[in-house]
Each structure stands twice: as structure tokens, then as C-alpha cells.
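One protein chain is absent from this view; the other protein chains keep their places.
Labels for the chains are A and B, by order of writing; each one numbers its residues from 1.
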Amino acid sequence: MNPTTLFGLCGAALVGIGLYGLLTDPRLLRKIIAFNLVGSGVFLLFGVVARRGADAGLGGDPVPQALVITGIVVAFSATALAVALLLRLHDAGGGATLDDGADSAGKDRSPS
Amino acid sequence: MPPTEALAAGASAGGGWLVASIAWPIIALLLVIAGGERLAARVGVLALPIGLAIAAAVALQVGGSGELVYNVGGWAPPLGIALRADGLSAAMLLVTAIVAGGSGIYALADFGPPRAGSSGRTSLAFWASLLGAWAALNLAFLGNDLFNLYVALEMLTFAAVPLVCLDGRAETLKAALRYLLYALVGSVLYLLGAVLLYGAYGTLDLGLLATVAQPGPATWAAAALMTAGLLAKTALFPLHLWLPPAHAGAPPAASAVLSALVVKGSFFIVLRLWFEALPGLGSAAAMQLIGLLGAGAILYGSALALRQTRLKLLVAYSTVAQIGYLFLVFPLAFDAASGRLAAGAALMGGLLQAVSHALAKAAMFMSAGLIAVTLGHDRIADLGGLARARPTSLLAFALAGVSLVGLPPSGGFAAKWLLLSAAVATGQWWWAVVIVLGGLLTGAYLVLVLMRALDEPTAPAAPLQPVAAWREAVPLVLALLAVFMGLAGVLP
Partner (left out) sequence: MSFELNYELLVGLLVLTTAAWSVAARDSYSATVGFVSYGLLLAIVWMQLQAVDVALTEVAIGSGLTGLLLLGAAARLRATERRIVARPSIALRTLAALACAGISVALAATVLSLPQPAPSLAAEALAALPATGLGNPVNGVLMAFRAFDTLLEKVVLVLSLVGVWSLAPDLGWAGRPRLLHPFADDGVLKFLARTLPPLGLLLGLHLMWNGADEPGGAFQGATVLAAMWLLVLMAGLGEAPQVRARWLRVAAVAGPATFLAVGLAGMGIAGAFLAYPESHAKALILFVEVPMMLTIALVLALLVAGPPERTEGP
């Protein structure tokens, strides 16, 4: 197995680990961390695709590499927005999880 | 290929309008941010008619030449990025400009130039979000590159989420966070699919993918991931949990934009993915599955709407239900003989549903907002006396309902008629049953609201708050557009 394939498997595993964290931990901060894991796993897979495209003297296909750079920046701004929302929710007395107040069963909330 | 050759090869005259559609809202957005809170509303309002004019220009060009293509930077795909406009894009650009324009005008009361002593935070945030969402939506309707569309999706999310929690309450902050998490997971799944497609075919351009994509594990996995992600962003049942609290908790002008337009962005990308890039990939079973989820949305959403006690939540659940109709396009457009998705009556029906729902839902949220301002609450049980207090808003609400139920000559009727005829033509009678049932349920919850509003007041009347006449005009105009849209196909 060459190293590139190995890192491809790593990327796949990271996506799974991150999804698990997203689904099972009730704490919003942990969900945000888990989302970053999934994102970096996807970027890693893109990097593997880039490496496999090594051609014409270059070590890798520059297009996916450039897209990953864009993606890392976008993921950071997403994290910043999510963390700011979470801290504001916490300061407003709403806790640090998504529990209660959920409208999934169509229950009424207190009159505004 | 050097830039000028590529341009000659792959771009049409009038393609510059496509650039303008995206660049103009961005210019306005940058001016709003740099200009500050005092000027935000003024800049925003000035931007609206120009954006509408650009959308009309694109529609005229597409009407004349059929399809517009533009290679950004002069670089042709696969190395560069292309923009493309066809009839679907033009229609969505127009309705976005109209609804964004209407919401902007309606919002001047709450998010206009800040008065002395007010911080101006909400004014800046609203206009930045409106213009940012508009730019992102136009990009979603014109983009022909999978990663470019990913950027559009992220821009749309970052513009839409702050709208939900503008009032700063814990409840809406929670709804905003839930929305953000669903949206982010959706985008990352979409991106993963795009990665697999690039890994398999070396291109992210929809047109090129159409020529080279073959059924295979990578293509199936990519299609599944991207569809799942986009379904989460469009709030299709059962991934709809984030929508009702988010859309009901936002201020009415924002709810209008969120329900009418934002969810249509990701839906449009699903359409493009399947109808343009991978038309031959779907199996009958996969299409029926998507249709099943759509049917679930229609029935479950309508049933829950019936149970609501608050008007804004009822309208939000109505959105959940109406989104289901959009996804009936997939099984209905699938040609079992050739195994491909075909553009035809079903696709046209889906487009009409998207456009008429946008107009009607915006009108509904706006009039619900005015009703809430008038009465001081939005409890359905206590809407009595509304018919006398706010007849115009109630009329707008009712007319919007006419389109949602699908009565002629509304756009909703035209949409459902096309979907029904496609169901009959392909022998898939079960979807026809769902459509009819959905119409009945929609009528039920609307009649419920109207009956309460026509009643005598139940509680001792609290002083009714006045509402400016021009504010009532906006939802009425949008509702009338929705109701008479069906005539557009009949007129020469």
C-alpha cells in the first residue's frame, strides 16, 4: 500500500470519527469540533486526489490544493460564526446544548 | 488555451449580464458595510430596482438567444469556471429579485435608517444579510461549477443564519445554531461528493461531467452524498427539523426571504446536479425514494401545520409541506424506458411550484407579520376581529393561500396541474393521490385560519396597533402576482 492510499483511508476514518462526534455528543462545542474533523477529513481526501494527480513534474494537482486552501478558510469562518452563536446563547441563558424548546413534534412554545 | 480563444469559444454575447447579476448585490453589500449603519437601508433600497433590472435583462437575453454561457476570466472549464443561464435560471433570478425587493421595502419599517439613540445593529445586519443572500442565490442559479456552487451554498448559509436570531433571544439563537449545524453538515457532505467526482473524472464542471460521468461506485457515492447534503439544506422531510423554529423565529421580512428564496437555492443545485450533470445515473428506485420523502413532507408538514396554535409556526410548517412538491419532480421526470431524467412537464411544474411558492410564502409571512403587529400576538385561536381590523393583510394572506392550495388561475394551480398530468402520463397515479391530498390538507389549515379571523373577537379587544398602508401593499402585490401567475402561460 502506498502512502497516498494510506492517507486516503485516514481521511475516510476521520469523516466517520467526526460524524460520530456530531451525532452523539450533546454539547454544542463538541459538535463544532467534530464538524471540523469531518471537514478536515474531506480536505484530506481532496489532498489525496491531488497527490494522485501528480503530473508534468508537479508533486500534485494544483487545482484541488487551491480548493482546499479556500475550504480551510471557509471552514474557519463557519467555526467562528458557530462559536460566536454558542457563546451568545450561553450568555443569554440558553445553555450549551440544543435540548428543549425543539419544535420537532410541533409543540407550542411560550407566547412571545 | 489562451484566454481570448477560450472566450470566443465558450461565451455568448450578453454573458456580461450574468456577471452583473452576481457582482451588483456584492457591490451593494460592500457599500453597506463600508457606509455604516446610518446608510445601510438607503443603499440597500437603491440596490433593489437595479438588481431587478439586471434580472430582467438576463431574462430578455435568454428569451432571445436561448442560453447564455460565460467563462470567468476567459478560462474555459475544466481549468476555469463557467456561468450559465437558461430558462430555469432566468425565472429564478427574476423571482428572487422581486421577492428580495418586496422584502426590502417591507423591512424599511423595522430595519430602516436607525433613529437617534438606536444602535443600528439590526439595520446593518439585515441589509448585509439580504444583499449577501441575494448574491449567493444568483450564483446558485447561474453557477456551472461544483465548487463554485459550494461557495454559493456557504455564502447563503452565512447570510441567512444571522437573520434568524436578529432579536437576540435565547430561543432564536438556539434555532439559528441548529440551522447552522444542519447547513454546515449539508455543505460538507456536498463537498465530499464533489471531491469524489473530481477524483473520478478530473472536472467539476456540470457540462463536462454530463459527457464523461459513468455509473460506478464513485459516481453513486458522490450523488448520494451530495443529494443527502442538499436535502438537509432544503429541509426535506425527515431532515426538516431545523426549519420551523428558524423561520418562525426570524423577523417577518427575514422569514419571507428564508422560506421563499433561501431553501430554493439548494433545491436548484439538486436539480442541476441530477438533470444536467448526472441525468442517466438515477435508478427508478432512487427516484421513487426521493418522491417518497417529498410525499412525506407534504403529508406530515400539512398535518403538523393543522396542529399549530401560532400563525407563524403554521406558515413555517406549510413551507415544510410545500417543499415536498418540489421533490416530486424527480420520480415524475424519470423516463423508465431510457433510465434518464428528462426535462418536460414535470420539471416545468417544479419550476412553477418554486416560483409561485416563493411569491405566495413571502406574502404570507409578511401579512402574518402585520397581523402580529396589529394584534400584539399571533395566536390563531384569538385572531377574531381581524377581518374588520386588517382586511388588506387578511386578503393578502387568503390570496397567498389560494396559490398554495392550487386553485386556478394561480401559479400553484399551474404547477400542480403539470405535476398531475406528468403523474397520469407516466402511470404513477400514487403521486397524483398525494398531490390531491396535499391540496386538501393545505386548504384545511388555511380555512381554519380564515374562519378564526372572520369570527368575532374572543377576548376583550386590546388596543390595535396601526400599520402603514404601504406596508400592507407589498404582500398584497406579491399575493396577486402568485394568484394571476397562471395566466402568464395563457396570454400571448
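By definition in this document, contacts are C-beta pairs under 8 Å (C-beta built on N, C-alpha and C of every residue); 3 or more make two chains touch, one makes a residue touch a chain.
All values reported here derive from a predicted model rather than from experimental measurement.
Across B:G104, B:G199, B:G350 or B:G439, the residue that sits in touch with the chain not pictured is B:G199.
Residue-wise, the contact with the chain that is not shown comes from B:G74, picked out of B:G14, B:G74 or B:P409. Among B:L29, B:M92, B:A286 or B:L404, the one in contact with the hidden chain is B:L29. Touching residues on chain B toward the chain that is not drawn are 1-4, 7, 11, 16, 19, 23, 26-27, 29-30, 33-37, 70-75, 78-81, 118-122, 124-125, 128-129, 132, 135, 139, 147-148, 151-152, 154-155, 158-159, 161-162, 165-166, 168, 192, 196, 199-203, 216-218, 221.
Looking at chain A, the residues touching the absent chain are 1-21, 23-27, 29-30, 32-34, 36-37, 40, 43-45, 47-63, 65-70, 72-81, 83-88, 90, 95-97, 99.
In this text, only the chains that are shown with their structure count from here on.
In whole angstrom, the spacing between the mean C-alpha positions of chain A and chain B is 25.
Remark: chain B residues 79, 147, 151, 154, 157-158, 161, 165, 168-171, 173-174, 176-178, 180-181, 184-185, 188, 191-192, 195-196, 198-199, 202, 241, 244-245, 248, 304, 307-310, 313, 317, 377-379 touch chain A in the complex. For chain A in complex with chain B, the residues that touch the partner chain are 15, 22, 28, 31, 35, 38-39, 42, 45-46, 48-49, 52-53, 63-64, 67, 70-71, 74, 77-78, 81-82, 85-86, 88-89, 92-94, 98, 101-104, 106, 108-109, 111-112.
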